[in-house]
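Coming up: subunit A.
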Amino acid sequence: MNGSHVVAVVTPYSVTPGLMDTLQVTILVLVALGAAAVVLTRVPARQAIVLSVYGLLLAILFLAFQAPDVTLSELTVGAVALPILLLLALAKVKRREK
Partner candidate 1 sequence: MTPGQRRWVFGAGMAGLAAFLLWGLTGLPGFGNYPGPYGDIINRVAVAQTNATGVVSAINFSYRGFDTLGEEFILFVAASGMAIVLRHLRGEREYAPTDEAVDRHVPPTSEAIRMVALILTGPTVVMGWYLASHAQTSPSGGFQGGVVLATAFVLVYLAGRFLVFERISPVDVTDAVEALGAGGFAAVGIAAVAMGLPYLTNFLPRGTIPGAVSSSGTIALISFFVGVEVGAAFILIVGELLDQTLLLREGSG
Partner candidate 2 sequence: MDQLPALAVVVPLLAAAAISALNPVLRRRRRVLDGAAIVTSAAVTVMLLVLLSRTAQGDVVYWFAGYRPSHRIAIGIDFAAGPLSTGLAALAALLITAAMVFSWRYFQRVGTYFHTLMLTFLAGMTGFCLTGDIFDLFVWFELMGVSAYALTAYRPEERGPLQGALNFAITNSVGAYLSLSGIALIYGRTGALNMAQIGQDIARHRPDGLVVVAFLLIIAGLLIKSAIVPFHFWLPDAHAVAPTPVCVLFSGVMVELGLYGIARVYWSMFGQALGHRTVITSAFVALGLLTAVVGALFCFRERHLKRLLAFSTISHAGMFLTGFALLTPLGLAGTALYVAGHALVKAGLFLCVGIVLHRLGSVNETALHGRGRRLRVTGVVFTLAAFGLSDLPPFATFLGKGWIEDSSSTQGLTWVIVVFVGCSVLIGGAVLRVAGGVFYGLGDPPGEEPEMAKEASEETSETGQGRNRTPLSMIVPAAVLVAAAIGLVFVPHLGPAVEAGAVRFEDQAAYNATVLSGVRVAHPVAVAPAGSTGITVADVATGVGSALGALVLAFLALYWRRLPVLRRGFEPGRGLARPLDRFQSGVVNDYVTWIVIGLACLGGALAFSIR
């Protein structure tokens, strides 16, 4: 069980530790900026697009956290399904305003 016996197991999801650290910090910074961007985008239609990008960033972060399962659902839900729902809802609302 002890990690010292296992030397750099290479799987499709693993990168060397040093690179991983840098990667994670970079993506974390991007996610933090992304969250701010989503909140500060006050035009809802544009915000849906920014949310989609934010979902993509989160998905990459989760991949770096070794969570491919969550990555996949964040991609399908956060980056695709939710923005679509938002845009459809906005379309519905907008149509009434006309």
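A few comments on the model shown:
Quick note on the criterion: a contact is a pair of C-beta atoms (placed from the backbone, for glycine too) under 8 Å apart; a residue touches a chain by one contact, two chains touch by 3 or more; residues count from 1.
The candidates came about this way: all candidates are chains of the complex that A comes from, given by their letters.
Only a predicted model underlies this, so the values are computations on that prediction, with no experimental measurement involved.
This complex pairs subunit A in touch with one listed candidate out of 1 or 2: 1.
Across the complex, subunit A meets candidate 1 through its residues 1, 67-69, 71-73, 76-77, 80-81, 84-85, 88-89, 91-92, 95-96, 98.
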